[in-house]
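Got a structure for you, written out below as C-alpha cells; questions coming shortly.
Removed from the display is one protein chain of the complex; every other protein chain stays in position.
Just so it is clear, A and B label the chains in written order, and each chain counts residues from 1 on its own.
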Amino acid sequence: MQTFTVTTRERNEMVEITDEVRGAVGASGVREGICVVYCPHTTGAITVNENADPDVVHDLMLWYNRIVPKQQAGFRHGEGNSDSHIKTTLVGPSMTLIVADGQPVLGRWQGVFFCEFDGPRRRTVHVQVVGG
Amino acid sequence: MQTFTVTTRERNEMVEITDEVRGAVGASGVREGICVVYCPHTTGAITVNENADPDVVHDLMLWYNRIVPKQQAGFRHGEGNSDSHIKTTLVGPSMTLIVADGQPVLGRWQGVFFCEFDGPRRRTVHVQVVGG
Partner (left out) sequence: MQTFTVTTRERNEMVEITDEVRGAVGASGVREGICVVYCPHTTGAITVNENADPDVVHDLMLWYNRIVPKQQAGFRHGEGNSDSHIKTTLVGPSMTLIVADGQPVLGRWQGVFFCEFDGPRRRTVHVQVVGG
C-alpha cells in the first residue's frame, strides 16, 4: 500500500490526483491488475470525471452543494457537517481502476479526483495495486 | 469467498458490519491485497462512513429518504419499491477496501455498513479477498 497527502483549500472542492495515482501504480511494478484508490476520511471521497474543462468540476460541486444543503430540518449530528457525510456516501470513498501495461486505464477525458466535502484540510489517500 | 447474514429491523436502516468484514479478512489469511464487500440484493447496498456518532447514520438516512420518496409520479414498478432500487444504485452494492498487515484499512472514524432499503429482511453479504 502506498499513501500520499492532498491539501485542500475550500470546504467543498475537487482536487485532481491522477499523477499521484499513476506514480503509485508505476512504483508498484504491477503490469496487469487492479488499483484501489481509497479515502480513509468520512467527509471525503474519490471519483473519476472530466479533467479537461474545469467548468465540469464547477458544475458538479454546484449540484452536490444544492442537493445536499448544509442545514436541514431534522439533522441531529452535533458537528454540523452531516452534509459532508452524505456527499461522501453519495460519491463513495473507494474507486477501483484497471491496470494494464503498467498504467491505470483511463479514458481520453478522465482524471481521478479527491473530493473534499469538509475542508480545508490536509487529507490522506491510500493506493493498493494487485496483479502481476 | 465468505458469506455472512444481516438481520434488519426497519424498512430503511444502516447496520454496521465492520467486525464481520474484519473477521472475513482475517480468515482469508491474506496479508496485503484487496477486499470486496458485496450485497447480492437489489434493494440493499454497502457503504463506509462514520461509526462513532449514530446521529451521522440518522442524518444520512433522513436525507436519502427525503431525496427518494417512496411514491413518485410516473413510477411503474408494481412492487412499489422503486425508491429502494434507486437508493441501491445511488449508494452502490459493492465496496472495495484495501487490506494491509492482514486487516482492512479503515480510517479512525470509518465503519463498514450494510444499507437496508426495503426491510425488515434477512440479508446476505459476500466478502472476497485477493492478494498474498
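In this section, contacts are C-beta pairs under 8 Å (C-beta built on N, C-alpha and C of every residue); 3 or more make two chains touch, one makes a residue touch a chain.
All of these numbers come straight from a predicted model, not from anything done at the bench.
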Of A:6, A:21 or A:90, which residue touches the hidden chain? A:90
Looking at the whole complex, which of B:22, B:41 or B:121 touches the chain that is not displayed? B:41
Among the options A:18, A:47, A:72 or A:124, the absent chain makes contact with A:47
Interface with the unshown chain - residue positions in chain B: 1, 34, 36, 38-42, 67-68, 72, 74-79, 82, 85-86, 88-90, 92-94, 96, 124, 126, 128, 130
Which residues does chain A use to touch the chain missing from this display? 32-34, 47-50, 53, 55-56, 58-60, 62-64, 67, 90-92, 95-100, 105-110, 130-131
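Note that only the chains that are shown with their structure count from here on.
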Mind checking the rotation angle between the two copies, chain A and chain B? C-alpha superposition, nearest 5 degrees is fine. 120
Between chain A and chain B, what distance separates the C-alpha centroids? Give it in angstrom. 19
